[in-house]
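A quick write-up on the structure given underneath.
Missing here: one protein chain of the complex. Every other protein chain is in place.
Labels run A and B following the written order; every chain starts at residue 1.
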Amino acid sequence: MPDGNTTARRVRRLTALAYVAPAGLVYAGFALWPAVHTAYLSFLHWDGISAATPAGLSNYRSVFTDPAIGPALWHAIVLIVFFAVIPCAIGLLLTALLQGGVRGMTGFRIVFFLPQVLPMVAVGITWRWLYADDGLVNQALRAVGLGGITRAWLGDYNFALIALGLIGTWAMSGLCMVLFLAGAQKIDISLYEAVALDGGGAVRRFFTVTLPALRGEITIASVITTIAALASFDLAFVTTNGGPVNRTTVPGLLVYRLAFNESDIGRAAALAVVLTIVVIVFVTAIRRLTRERP
Amino acid sequence: MRDKFFRPLAATIAVAALAACADTSGGKPAAPSDVSTTLTSDQVTLTLAYTDDPPTKALIDAFHAQHPNITITGQQTPFSDYVKSIKLSMASPTPPDIAEYNPGAMRSLVPAGLVYDLSPYEKAYGWSSGFPASSLEVLKSDASAKQYGTGGLYAVPGALSVLGVYYNKSLVAKPPTTLDQFEQSLAAVKRAGTTPLSVGGLQVGGFQVWNALTNVLGDEQQYRDWVYGKPGSTIVTDGARTAAQKLADWSAAGYVPASANATADSDAQANFVQGKSAYLITGNWAAGAIAKEMGDKVGFFLLPGASAVASGASVAYSISAKTKHPNEAAAFLDFMRSEQAATIQFDTGFMPVDNTVQPKATGVLADIAGGFKTVVDDNGIVPFPDFASPNMIDRLTAGVQGLLSRKTTPDQFLADLQESWTQYHA
Partner (left out) sequence: MTPRAATTARYLVLTLMAVAVLLPFVSIVLTALQPSGAQVSGISIPTTWTWSNFADAWRAADFGRLMLSGVLIAAGVVPLALVLAALAGYSLATLNPLGGRALSVAFVLGLTLPIELVVVALYFDLQQVGLTNSYAGAILAETALFMPFGVYWMQNHFASVPAELLEAARVDGARSFTVLRRVLLPISWPAITTLGVLYFMWSWNQFLLIIVLMQDPGRRTAPTGLAFFVGQYSTNIPLVSAASLLVIGPIVVVYLAFQRNFVNGLTQGAVKG
């Protein structure tokens, strides 16, 4: 009875849907729907209170042309260097150095991973103090005879964004390292021995065996850290609030400001949409770049 | 679950429908009904969101002593966070009954109908006497909240403030009486190896310096029109430009610490209190805290100029249109012009709302009272510049950071302010 069978399967597959429904409804109602709604709002002029008027693409135009908004996207991209590129490089370098493992690794792993679990607000506040006139950073510089270059780093026109980025480097390096070390442990030792037999040294070993084997880990580390850089909000909010002279504005900060301080919901929404597109472009690019080539 | 999912959907369809046939008339201000000066004898609890303390806490307590059945719960938030969050708070379904009013950050609450037009209470209580007219002016605005000084009344002052210069008497022997003297004094302090001026450039402290300079260097009426949103006004004026240039020059000359842009207002104040700098430009709202730390080592003067002009505002309170007890909230507002409130206002470093009350003062409080009187007598109180448009506070903060780090020219700075103004008022 093929018919009855199909019907029974259909019913089973429909019942199976009931298990997904609660999660799906909450997700759709409180995440997907607001996301779509935000995209819709980006085509309106709306102050959040009175009647909205159609805006066409003008909100998007202003996202790119407004001198106070455009740079924020650029800043977020600069932050990728500090949140993603440098941490991954540090992670890879240390993985290469540490290959073979040491005893007591668990303890180190606990330490390296620690910044990952802390609220970014507390991290930002801690670093605000470290970067202050008489904070640890300047104290260290003075100790090594660089007293001449000390300054309030987060208030410096040229260095504020870099200083902000380095907080990200501090927070993200451990994650990359733990990911890569875990991946490296799964590499078959015989592969290394083969390279050694060929007369290859440590450098060749790294490039021919370790790096390709860590492809998956590298992809995921870059994706996580890149999203953290592009969608950062907490850090800038508590350290610089975008200053000095808007040098450290990031899209998240401006979305919040535009939407909830300046009641310019349309532009806030447009910026959020552009940010999302930038995130998707970067994530896709990373996946492409790290994909295995036949 | 269904409802929570579908109702927003319905709401958006409604928004879309509105958008399709929208007009730009905006919302309508809210007016209270059942206005009465007779209060309930039931136990009533009101919440009050505020940023300035003093004087708010003391005023709450004094009011409660007079009306034991009315309890007011205060919720304090620091200024830069207050202006960031108060609009969300007032628009929420459970807003505070009373909120400290900031004409810059909160103006969109007016057309939204989220704060009451208090004109009926003004009439019922006879507020035209007891509150100086100039202090009510900036709290009035037209229905679209684009222009101040006209239309309904949306808040009532609970204490008056004025922007001026604090000086450390151990570092500065005699307060300067002209702007030139002030600059000479800054140079002298610098030569003596002390920082002349503490500036909280991270927050509002930076543009308050520019503001004070603009007050004395620019045309008073031009400036006032600009903040009030009078059509055709501009801030691109010689006075404002000279003020910006001076601030940049001061920074270049090292009168302002290099770390100013990373310094919060409270840090700048702390540095001044600890004797790390000779001068601090801020309002009398800080007087209480500064006097407590420095005693008779501190004095206050208005930035000297051709005539006595200084930015001033008030710690003002408005009433949420969603309150269940508008009459009791209005009674709290009415309390502000009482003699008892005047004493509290004055003792906490502010100027009393009822200016016929002249309490005795000593030290820095006497300096402030004297300075305030000269400005009021000259009718020289002007509003703060961040009231000019909703995002002006960010433009001012970022712009002055640019002046201090000499990355923004005075012309760029003013053009940017004007752009924000035009965008809002066009």
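Assume contacts are C-beta pairs under 8 Å (C-beta built on N, C-alpha and C of every residue); 3 or more make two chains touch, one makes a residue touch a chain.
Values in this document were obtained by computation on a predicted structure and should not be read as measured data.
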Candidate in contact with the missing chain, chosen from A:71, A:165 or A:251: A:251
Contacting the left-out chain in the complete assembly, out of A:71, A:135, A:168 or A:242: A:135
Sites on chain B contacted by the missing partner chain, in the whole complex: 3-4, 7-8, 11, 75, 77-78, 80-81, 85, 88-89, 91-95, 264, 266-267, 269-270, 274
Residues in chain A touching the chain absent from view: 10, 12-17, 19-20, 22-24, 26-27, 29-35, 37-41, 48, 94, 97-98, 100, 102, 108-122, 125-130, 134-136, 138-140, 170, 173-175, 177-179, 182-183, 216-217, 220-221, 224, 227, 230-231, 233-234, 237-238, 251-252, 255-256, 259-260, 265, 268-269, 271-273, 275-276, 279-280, 283
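Methods note: only the chains that are shown with their structure count from here on.
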Chain B partner contacts - residues on chain A that touch it in the complex: 22, 25-26, 28-30, 33-34, 37, 40, 44, 46-54, 67-68, 131-133, 151-157, 240-246, 257, 260-264
Contact set on chain B toward chain A in their complex: 1, 4-5, 8-9, 12, 15-16, 18-20, 22-27, 80, 83-85, 87-88, 91, 105, 108, 111-112, 114, 201-202, 258-263, 390-391, 394-395, 397-399, 401-402, 404-405, 407-408, 416
